[in-house]
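Left out: one protein chain. Kept in place: all the others.
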């Protein structure tokens, strides 16, 4: 089992998740009065949010996987676990888009995001395990403050959804903004490691 | 992040969009009287139009991406932005196909096409940015009159849909015909650039 | 544009068509009395038939494409035209499976099969055009009696559906059986051509 094959399979799953989210977005039954179009707005906005998240995962996942030389069974299943939670994103997106002012759908979106982030952290841990403690990748990830803040925000969004869904939705946007910049730490580590190979 | 991987991922997303558009086209509930089949005609025609558009984007996108040597983060996100608007095509196709004589669905189709074209222009701009002003690609794209006419037509189609949807639909067909010829300018530039590499 | 990329893109589209056909097959609303399961049988049988057809196309398409050295724009668009008709197969399968004893759905299945076969013949023609008249591929395809018989059967099935859908369905099965054997003529031609390359 080569890294390339895990990457190609993951890319396939992620490439399918993106357009599937729009499939959930059935065209309105009517021919489009202003009121009907306005009713579509939350669904559209939640799609944009999820598209950003899946794009960020695709990007960072790629950089992370590039540091793997020999994938172990643990890395393989940790990766499938991440794909599992990413494959729940279209469901959560459709539900939050349909009931944007209700607590449960927004909380469900937070739960999916929380578990996807945990799955990513676990995958990162298994991959780090194969590197030395002072490897460029280990130093690059360092304290992983971005990952920790994200986990806290997702956790908070689940509870806050029952107070006010809009606060949780603002948190989702904030975390997406935080990650929109590609993870240069890991990107740079890849370069350093490759430079180290004589 | 190599160009090959962006290309493979984009191909995956586009490959899924094509058959998804037919999935939106549920088979008639009845067993097919002539009237029922006739009612399917607009949906079928709008599917053919969108298939052409997505095919054209796939073709030109490929030629454009081949001129990229080192993809930057800007190119990566500009590409995801283009995929976002292309992934909206099945939605717009299904809606225009269901209400072909109404203004809003046809205008929505024009909006999706306009933003896809803008996303393509932005991506082209970022890619050109990495080339010299007198590079074969820069000279090949030149004034980009095709791109500019298309943007104008899409913009016009949004307004004209409220006058008469059929005019907008004729514009969509016209633009597709304009692009059906693969973008030889860029194709040739790729060859020239490769010839320039000693 | 290399042959490899057209092949990868076609494979992507075909790989998606297969599971999409089952998606059309929604699980029964009830919990499965014998009568409900029996009602699913035609849908299931039409899925098996279409799975066979798409598998045959995937197999033969691969052998054909392997004889292409430099894909032209004509080959590219002829290939997209074939993918267009293959992407209509899930629709036709679902409709024939839902109304197996009615004329129009079976005739529609025949129409899709007829145009897919025409598209394949056109693609084959464009590819042959790039070969010499006495090339191994040209000699291998020869009179293409299999292709001609298939076209006739599909044409007949459209008319016969209005007489008795079961006759057309038997024709579909017969043609599938005819092609189930991979196209050894082309397969062999590929070997010969590769042997000819010094």
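Note that the chains take the letters A, B and C in the order they are written out, and that residue 1 is the start of every chain.
Keep in mind that, in the parts below, a contact is a pair of C-beta atoms (placed from the backbone, for glycine too) under 8 Å apart; a residue touches a chain by one contact, two chains touch by 3 or more.
As the structure is a computational prediction, the values presented were derived from the model and not from experiment.
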| item | value |
| --- | --- |
| Displayed chains contacting the withheld chain | A, C |
| Options A:28, A:55, A:105 or A:136, residue touching the unrepresented chain | A:105 |
| Listed residues A:45, A:76 or A:138, member touching the removed chain | A:76 |
| Touching the absent chain when the full complex is considered, from C:59, C:72 or C:135 | C:59 |
| Positions on chain A contacted by the hidden chain, ascending | 1, 5, 8-9, 12-13, 16-17, 20, 23-24, 73, 76-77, 80, 83-84, 87-88, 90-91, 94-95, 98-99, 102-105, 107-108 |
| Absent chain, residues of chain C that touch it | 8, 11-12, 14-16, 18-23, 25-28, 31-33, 36-37, 48, 51, 55, 58-59, 62-63, 180-182 |
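The definition used in the following text is that only the chains that are shown with their structure count from here on.
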| item | value |
| --- | --- |
| Copy-to-copy rotation for chain A and chain B - C-alpha atoms, rounded to a multiple of 5° | 90 |
| Between chain B and chain A, distance of the C-alpha-averaged centres to the nearest whole Å | 27 |
| Set of chain B residues in contact with two or more other chains | 8, 12, 16, 20, 23 |
